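Right after this comes subunit A.
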Amino acid sequence: MDLIDPERARKQKTSIGTGYDLSNSVFSPDGRNFQVEYAVKAVENGGTAIGIRCKDGVVLALEKLVTSKLLKKDANKRIATVDRNIGVVHSGLLPDGRHFVSRAREEAASWRSTYKAPIPAASLANRMGAYVQAYTLYSSVRPFGITAIVGGWDAETEVDVDGAVGSGPKSGSGGKTQGVKEGGPYLYMIEPSGLYWGYYGAATGKGRQAAKAELEKLKLDPKDGECISLEEGVKEAARIIYVAHEDSKDKEFELEMTWISAVSGPTEGRHEEVPKGLREEAERLAKKALEGDDEMEE
Partner candidate 1 sequence: MNHLPHAWGRPRDDVYGHYNPSYLPTSLGGTQHISSMPTSHTQSPIVTGTSVIAIKFKTGIVIAADNLASYGSLARFTDVKRLKPFNKKCVVGFGGDVSDMQYIDRLLMSLDVQQNYAGSAKEMDEEDGGSKALMGANNLHTYLSKVMYKRRSDFNPLWNALLVAGLDEKDAPFLASADLLGTTYSAPTLATGFGAHLAQPLLRNVVPDEKAVEGITREKAVETVRECMKVLFYRDARSMPEYSIAVIDGSGVELKTDEKLENQSWAFAETIRGYGTQTVPVFVEDQDQIRTLDEMREYLPEDGLSAAMDDHPFRTATDPGEFRDIYLAAAQAVERMPKPRQLEISFDLQVDAGMGQGEHEFSYAQGATESWYQESSVDSKVGWGMFPTVEMDDQVPKAWKKVGEVKGATIELYLSEQNEHYINYRLIH
Partner candidate 2 sequence: MAAHTLHTLPSTNPSFSFPQHAPSGAPTQHSFYPYTDNGGSTLGISGASFTVIAGDTRLTSGYNILTRYAPKLFKIGGSGPDHKGAKIVLSVVGFAADGRALQERLDTLVKLYRYQHGKDITVHACAQRLSHILYNKRFFPYYVQAILGGVDEVDGSGALYSYDPVGSYEREYCRAAGAAASLIMPFLDNQVNLKNQYEPGSVQGLEKKQLEAKPLDRETVEGLVRDAFTSAVERHIEVGDGLQMMVITNEGIEEVVLPLKRD
C-alpha cells in the first residue's frame, strides 16, 4: 500500500505549513489560515480588475486576458450585473466568480422581495462578505478564489417602492420632505477571507500594485471638492488598466468596462456597459498616454 500520498507530499514540500494548510477552518499555531492565503494567491494570477468611485457614478474595469485566439472578440462578458443598480467585477478563479455573482443576484432578489426596493450597495457588500467568510469556516469547503469589486449607485431620488401605483401625497401626513437627498455612488472590495471595505478606488489581480499606485494619484475624495467626474473616471480606468498591463505586455487582453451613473446621469442609475464609442475613445487616450510615458523614459 502507498503510505505516502504523492499529492500530499508535494504540498508539504511547497508550502510553509506542516499540515496546517491541508484543511480549511484550521488555524496554524501562528494564527494563519493557509487556505485563505492560498486563495489570495489564486487571485494574484487573475487579470487586473479595478473600480473607481467618482463624483457622479462608479466605473468598473477589467483587463480580460485573452486565453485563446479562438474566443470571439467582445463576447464572454466578465463584469456582471447583479441588480439594476449594481455591478460586480472579480479577479481570480472564474467559476468561483460565477458562483459569487449568482449568490449576489439571489441576495439582491431576496432583498427586493422583502423590502420592495433595490438593495443598497452597502447591504449587498455586507451580505456577500458574510457569505464569503462562511467559506473559511468549514472543512468541507474551500474559500473563494476571487476578490470581487462591487460597484453600485443607491438612487439619490426618492425611490418608489417596487410596484407602487401612485405618487402619494405632496404634503401633509405621509407627504414628502422637499430637498432631502440620499444615496450616491458606492464601491466595495471583498477578499477571499470575507474581509471587505468601502473604497474610493479599488484594484485587484495581477497588476493591482501598479493600479493602486495610479489610483492614489487621482482625486477621489469627495470632501476635496474636486472629485473626478464619471466620464473622467472612465478614461482614468482605461488608462490604469493599460498601465497595469505593462508588466505582462506579451499577453493580449481586452478592456471591459461598465459604469453606473446617477439617476440623472447617462445610465439613469443603472449598471450598464460603457458605450462602445466612449470606451474606444478612452482606450485611444490610454494608449496615447502610455506612448507619452515611454517617450519620457527614453
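Details
Basically, a contact is a pair of C-beta atoms (placed from the backbone, for glycine too) under 8 Å apart; a residue touches a chain by one contact, two chains touch by 3 or more; residues count from 1.
Selection criteria: all candidates are chains of the complex that A comes from, given by their letters.
On a predicted model such as this, the values are computed, not experimentally measured, just so you know.
Shown alone here is subunit A; of the other chains of the complex, listed as 1 or 2, the one that touches it is 1.
Residue ranges of subunit A in contact with candidate 1, taken from their complex: 25, 77, 80-81, 83-84, 105, 108-109, 112-113, 116, 131, 134, 137-141, 162-168, 270-273, 275-276.
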